[in-house]
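Let's turn to chain A:
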Amino acid sequence: MMLHALISGDRPRSRILTALLLAIFLGLLFAPFLFPGVRALETAARISVFILLAASYDLLLGYTGVVSFAHTMFFGMGAYGVGLASQHMGRGYGSLIVGSLAGAALAAAFAFLIALFSLRVRAIFFAMITLAVASAVAVLVSQLSSITGGEDGFTFQIPRALGPANRMGEFMGVQITGKILNYYVVFFCSLILFLVLLRIVNSPFGRVLQAIRENDFRAEAIGYRVVRYRTIATCISAAVAALAGSLFALWLRYVGPDTTLSFELMLDLLLIVVIGGMGTIWGAVIGATLMVLAQTYLQDLMGSAAEATAAIPLLSRLLDPDRWLLWLGVLFILSVYFFPAGIVGRLRAGR
Partner candidate 1 sequence: MSDPILRLQGVHTDIAQYHILHGVDLEVPRAAVTMLLGRNGVGKTTTLRTIIGHWPARAGTIIYDGADITGVKTPDRARAGIGYVPEDMGIFSDLTVEENMTLAAVSGPLEPTRRDRIFAAFPPLRTFWTSPAGTLSGGQKQMLTIARAMAEERKLYLIDEPTKGLAPAIVSTMAAALRELKTMGASILLVEQNFAVAKALGDHAAVMDDGRIVWTGEMAELAADAALQDRLMGLSMEGGR
Partner candidate 2 sequence: MTDAPDHRPTMAALPFADRLARAMPVLLVPILLVVGFLAIGNPSSWLTLTVSGLAMGMMIFIMASGLTLVFGLMDVINFGHGAFISVGAFVGISVVLGLAEWAQAPSLLLNLGVVLLAVLAAMAVTGLLGWAFERVIVKPVYGAHLKQILVTVGGLIVIEQLIHVIWGPDEIFFARPEMLKGAVTFWGAALEKYRLVAVVIGLVLFVAMRLVFRRTRIGLIVRAGVENGEMVEALGYRLRLVFVGVFIAGSALAGLGGVMWGLYEEVITAGMGEEMMILVFIVVIIGGLGSVEGAFIGALMVGLLQNYIAFLEPKLALISNIGLMTAILMWRPQGMMPVVKAK
């Protein structure tokens, strides 16, 4: 019953899916103990953040039917918020909180303005305008290097308790450091925000969003102010993306355009949501986990494959680890055509 409330009654509705989700949850929960090593923890933290980021994007793309290319811009706002606050206010929890909240507020305000201009005309405007605005902001950030550190970004300090230097003894044979503590901050914050999103999509408000996605004309005719609902969804989605950005910055202790603002990141996000399954928050979990794992480990595999085929000119280039986006792009196109409901939709249909 308690669990039912936690997941807002939105069951995975497929045995395999349930098993996968449970495995991901437990894997992340016990990551420091199950998979020791810096790289594994790095991957786990990244997965946590990207699940949240993808879920917030799905609120817009899958549930409201609005395509945005500015989601990483909001992500970046949260990250830079924490980074700049920590830099200027000094290391401390206050900086983290102020930075996160300021980032989220700025993101929501920006989302509101963009929505104001584009959503009342046609949905396709929104996609084009967000693309334009996001790229302008990305350029602005790399140009204003005195504030943002430009292309290189900047590192900053977080509370000592969360740093690797803080050693708190051993547990289950694993040395507990501030880094692990930091991981759990990231993990639990992501988890809580994820559950909040899950609740939102299963609330009366969330149903209205789905109705608008299905038939905005009729939604308006039965008394829903479509633009208002779309705008609110855009703002919530942007604010949560910013908070995900804050968590990411906290984990990396660094912000820079490549890790938070780049168009490549935006494409990754699109791939995560579409391949995982649009219109179901669980899709974000599956998609993000797969994506990050692939990014981290598949590239190694491709690297060795490229070496093995080094003699064959074109093939080795196609298998170059840097070209993995090529294969993902192909997978993405196929997925839009043949599995528009993504992995989750596939699993549910095959139940």
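Everything below uses one rule, namely that a residue touches a chain if its C-beta (ideal position, glycine included) is under 8 Å from a C-beta of that chain, and two chains touch if they have at least 3 such contacts; residues count from 1.
Behind the choice of candidates: all candidates are chains of the complex that A comes from, given by their letters.
Predicted model, so just to flag it, every value in this text is computed and none were measured.
> Chain A in this complex: which of 1 or 2 touches it?
Only one option touches chain A, namely 2.
> Which of the residues in chain A come into contact with candidate 2 in the complex?
Per the stated touch rule, the residues are 65, 67, 117-118, 120-121, 123-125, 127-129, 131-133, 135-136, 139-140, 143, 263, 267, 270, 274, 314, 317-318, 320, 322-323, 325-326, 328-330, 332-333, 336-337, 340.
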